[in-house]
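Partial view: only certain chains, each at its native spot in the assembly.
Chain nomenclature is as follows: A and B, assigned in order of appearance, with residue numbering initiated at 1 for each chain independently.
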Amino acid sequence: MIIVLKADVEADSPEVQRLIQTAESYPDVHTQLHRIQGATRSVTEVYLLGSTGVIPTEPFQEFACVERVVRVTEKYRSIGRHSGGLDAVGFEYNGVHVSQDSFHPFPGLCAVDRRENVEEMFRALHERGLKTSRAGAYKPRTSPYDFQGHGAACLPYVFELAGKYDIRIIAMEVTHESHLEEIQKALAESGQATGVMLQIGTRNAQNFELLKAVGQQTELPVLFKRGMGITLEESLNACEYVASGGNRRIVFCLRGMKTNLGDPHRNFVDFGHVPVVKRLTRLPVCIDPSHSVGRRSMAPDGLLDVFHVTAQGVIAGANLVLVDFHPHPEEALCDGPQALLMEELAPFLEDLSIAREAYEQRLRRVAVPPAES
Amino acid sequence: MIIVLKADVEADSPEVQRLIQTAESYPDVHTQLHRIQGATRSVTEVYLLGSTGVIPTEPFQEFACVERVVRVTEKYRSIGRHSGGLDAVGFEYNGVHVSQDSFHPFPGLCAVDRRENVEEMFRALHERGLKTSRAGAYKPRTSPYDFQGHGAACLPYVFELAGKYDIRIIAMEVTHESHLEEIQKALAESGQATGVMLQIGTRNAQNFELLKAVGQQTELPVLFKRGMGITLEESLNACEYVASGGNRRIVFCLRGMKTNLGDPHRNFVDFGHVPVVKRLTRLPVCIDPSHSVGRRSMAPDGLLDVFHVTAQGVIAGANLVLVDFHPHPEEALCDGPQALLMEELAPFLEDLSIAREAYEQRLRRVAVPPAES
């Protein structure tokens, strides 16, 4: 059961204390307090855990500080919307607000190779006013004989350069809990020059031990990539492993599904699930057009498939866009063929704007007149 | 081998006759003449069939009437782009131009049930200035014990009402060659009150005998729905059965793929393939959001999933949108739960416009400056 408190209520007020005492007076019930800081407002929620099945909701609804009492279902207990009972407030990290309403592109290097390329990338983003990027240090590769990423060795210069060009969040994949420590250490040594969003790759979508590890720290947010051969429900259940550890700053990322029905794309583009994830969960939704399409094919209308599927995700409300760029794709140590070129950055961002503006226009149409909604 | 003639060349001019004689002078080679009537221009093509592998292209390129000579590959011989060698001219039918550049929504009844519902549907379209719709008379159902459609019995009033409300094309599924004759007879009896685009359903995507039947007549265009468990390549090969019969007025329709990876949608939305089909073939591309999504779920932003995936198809350049509406879904004899309501027609068309306008805006950006393209 989740008790959503009213906006102006202090968590340590006497009334909230009484509410908590009331809740804990039931046998085998304990509580957790969650404060979620969004951009325009913050929400405080009291979680009742344990044998809550028999607890009535009425006694709590009568507290003046309570906005709503939501009985949560088994499914997606922490990340779920519970049939619309809970709002998607999102989170704030390193000055960037991420929610089901926000919009941030994350262009960057799939894998860090050379310092020069990282700098060229970040500089270009900075020139366009972007503060979010991606950069891979730990690369899980299908074959053990392929390049596995520079690992911790590249973190100092990646973070230093991010700081130099005012990049606030870097999405970075981790494949082992030790990577968290390495990243946190390197961030500290850089004087917190930037922020990192820990990315869980599709191959680790059901690596529950890793999910627990990133869920049990609350410093860094998590970008969870959908598992490639499992249903959406199974991926959302796996994502619960992160949330159940205590970390609620989670982004859910669509990246295409593995089935030859999606050929000639590398994966079957699944961005039709953008509205579905927003309905089922409170999580902001990211799309990864590069790994979905996996190639640089162009439609006869002069637009690359990567542009097209990105526009598709965005016009349906995607909140983040993880996209591979590379100043010199021929130097890329992995996934070079799918990377966009630096001269495509401006056109890509313009194309994004058109699609995002179209989404907002669609929203405005639904929202009028607001009185009826 | 395909010889594309210049725009102003008459097919019966002496030079074209000489060209044909030259072509047929090679052993085991015969020719076919195709005239494709687009909206802004028409194209005449001479097909060289038979043992064309050894024929040189040079002798033909020297004819003054020839614009281009394209050696076609085995793949998608008739419908293919042949690596961009051929343009997608589209076709004109009953006053409506359909091509990879045009845009037409086809809202309508999945299955005709009562005359009143057909009339209500067509009247609403007429009020909005639409001239294209869908209406199912022959319904292939998963179980033999389900409603199978009214068949030929409903055609007279469907065509009469279409004429009354100035509907120029009705997309209508056929599952047997006899349906073609029934439709042509009923159209004739209605005084050609409207036009029919013959729809091949996903279950018949590899019913080659039916494909040959609709391909061997050239009166009515064909809307081919992608097969649900086969690759895109296999569907395009099947589509060749229509084209190889002689009928080039074909639309390719994406309608979602059958795999539980797309749950909770009824089918896995495959509109990421819109640019792919336009690149591989000369065919206009249709999307069917109703059968892809299969339900009336709404995202927290207030837009139905059906609206979202439609916008996704359109912003990537879809040319037709087949969508289920019903004045009284509770009366619908099939697929009622996925139908949009009449009061949703205006919002749907507005939403469409936003997405189409965004697509055109994206195109304009690519096209400027045209000098470089």
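Quick notes on this structure:
Going forward, a residue touches a chain if its C-beta (ideal position, glycine included) is under 8 Å from a C-beta of that chain, and two chains touch if they have at least 3 such contacts.
Fair warning: this is a prediction, and the values are worked out from it, not measured in the lab.
Because every chain is the same sequence, the assembly can be counted simply: 2 are drawn, and the full complex in the file has 4 copies.
As a convention for this text, only the chains that are shown with their structure count from here on.
We define each chain's centre as the mean of its Cα atoms; on that basis chain A and chain B are separated by 38 Å. Contact residues of chain A toward chain B in the complex are 81, 84, 88, 100, 229, 231-233, 257, 259-265, 268-276, 278-279, 292-293, 297-303, 305, 307-309, 311-313, 315-317, 347, 350-351, 354-355, 357-358, 361-363, 365-367, 373.
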